[in-house]
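Below is one structure, written out as structure tokens; the observations come after it.
A single protein chain has been omitted; all remaining protein chains appear in their positions.
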Amino acid sequence: MKLLKQLCEIHAPSGEEYRMTEFLLKYIKKEKKKWKTEPEIFYGEEFQDCIVLKFGKPRTAIFAHIDSIGFTVRYQNQLLPIGSPDAEIGTLLVGEDSMGPIECSLSFDNENHAFYNFGRQIDRGTSLTYKIDFRDSKSFIQTPYLDNRLGVYVALQVAETLKDGVIVFSCWEEHGGGSVPYLAKYIYENWKVKQALIADITWVSDGVEAGKGVAISMRDRNLPRRKFVNQLIEIARKRKQKFQLEVEGMGSSDGRELQVSPYPFDWCFVGAPQQNPHTPDEKVHKDDIKSMISLYEVLMKDL
Amino acid sequence: MKLLKQLCEIHAPSGEEYRMTEFLLKYIKKEKKKWKTEPEIFYGEEFQDCIVLKFGKPRTAIFAHIDSIGFTVRYQNQLLPIGSPDAEIGTLLVGEDSMGPIECSLSFDNENHAFYNFGRQIDRGTSLTYKIDFRDSKSFIQTPYLDNRLGVYVALQVAETLKDGVIVFSCWEEHGGGSVPYLAKYIYENWKVKQALIADITWVSDGVEAGKGVAISMRDRNLPRRKFVNQLIEIARKRKQKFQLEVEGMGSSDGRELQVSPYPFDWCFVGAPQQNPHTPDEKVHKDDIKSMISLYEVLMKDL
Partner (left out) sequence: MKLLKQLCEIHAPSGEEYRMTEFLLKYIKKEKKKWKTEPEIFYGEEFQDCIVLKFGKPRTAIFAHIDSIGFTVRYQNQLLPIGSPDAEIGTLLVGEDSMGPIECSLSFDNENHAFYNFGRQIDRGTSLTYKIDFRDSKSFIQTPYLDNRLGVYVALQVAETLKDGVIVFSCWEEHGGGSVPYLAKYIYENWKVKQALIADITWVSDGVEAGKGVAISMRDRNLPRRKFVNQLIEIARKRKQKFQLEVEGMGSSDGRELQVSPYPFDWCFVGAPQQNPHTPDEKVHKDDIKSMISLYEVLMKDL
């Protein structure tokens, strides 16, 4: 879990993913020699801060977003949300501006507007993220930003043995999107890939429990094509994978942007459930991490 | 009206349009020999569950969505809406799961959450639609799903005599869209078609009455380019068509996705008005169906 901890500690809210990009490029360039198949790596200005890995002859792509929620410093101590953070008064936030490193605490006024408490003014536009407190117990990992550092981690585990497939590290997922449209265009136009799995983190709910396996989400706010979802479920059953079926009316993912892209993508959200989403206390059962990696390995083979 | 009744009876909520696709393909392949111009048929994996018909040298496309509203079964008897159904307690819903056919009734809890009453648990993710009660009276057709089986029906009537044009059967219109982007791309890039008529059903309103003719919608939540709308109105007047002008602030259609597509589409919603939209009692005046077919025939010639 050392890698997962490292990923969580990188400051990379939506729009400022470049630190994560740098870490991943360094990691991938070093590790790929040990992987079963060495992928081609696509990145640079045409990809903004995204990375695409191409293994063999791909049929299916894994999308893992590398951005996180957080806050932007405004003026008069005000904070604006990046994505939809859910944190209490006193939560520790970290960042850096022209004066140096920052560790401040979150507060709210009577109208529930967020602001910061700190000994000095912070530069306008500075981004702040939750201070990492990585808790590794017998059964659970608890830390800010399992959403979606865990999706990135799973993708990197699957990369080790992947023969044919694409892994996409996308940006801005937590705040309006914007990278998936050109990433979808690239992988469809170059390799005709139009099957996608969204490696992201979902919620423990009335119907999905911690420790009962990765969730295959049959729908959220968006409706993936049922034929594709059924195909996934059939593979998971045939290959005796541990999994749960989620059926949600809310929430969205990189899948939404694939759905409305000008390419006929089929997609499905497949991810471990967590408690306390978007808080500094996101918590995932270790068995569900294993189950997520296992199901991705199987799906990338059989789809 | 036998064909319209058949179309209404097909279970095809957003995301599960494939039964309608199969019916239409069979119907078109059989009937097209009798049509004035035999169209080329485009379908298959690159089109998901959509169908495109190309007649002669097309200048204008008709878009008719083939999905309907409905519900998805969650857990603990909960139902999630597909699109925005508007139905009362006791409404009969039908579908099928691994245990067999389902006919259950709709209910609501105190917080207005939908659930089902049925003798057994229904599989997670099962979709349910209104039970069809097709009422054919002297002046009116009343049944669930005139929106948009009537649009599909009109397109199929127009197909019989169409010389030049495209007919597009699209998916997901009721729930966030997602097929129009690639359909627009296909017809623009291959045939330079950038004029579109949205064959869908609108509302009887303070300014639009049943029996007074098809509505040309000058705007809804979206604003089509006025120059194009004016051109339609001029043709309708010159050709002495019976029609009404609608001006709305709400509601949307496949036109929205054409508007924001990366192609310079002009579009206009042209459809019969109905009472009780999205309920099991949608009701359209027969004169307005005739008027809709007639106006489409004229527009496809003169545009």
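Should a chain be cited, it is by its letter among A and B, assigned in written order, with residues numbered from 1 in that chain.
Keep this in mind: a contact is a pair of C-beta atoms (placed from the backbone, for glycine too) under 8 Å apart; a residue touches a chain by one contact, two chains touch by 3 or more.
Computed from a prediction, not measured in an experiment: that's the story for all the values here.
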Option from B:Ser261, B:Gln274 or B:Ser291 whose C-beta touches the chain left out: B:Ser261
Chain not shown: contacting residue from A:Lys29, A:Arg135 or A:Lys185: A:Lys185
Full-complex contact with the absent chain, from A:Trp172, A:Trp203, A:Phe228 or A:Phe243: A:Trp172
Contact residue for the chain not shown (choose from B:Lys5, B:Lys131 or B:Arg219): B:Arg219
Touch residues of subunit A, complete complex, unshown partner: 14-16, 18, 45-49, 72-76, 80-82, 124-125, 127, 172, 175-179, 181-182, 184-185, 257, 261-262
Touching residues (missing chain, whole complex) on subunit B: 194, 206-207, 218-219, 221-227, 229, 245, 247-249, 256, 259-264, 266
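As a working rule, only the chains that are shown with their structure count from here on.
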Intercentroid distance (Cα basis), subunit B paired with subunit A, Å: 36
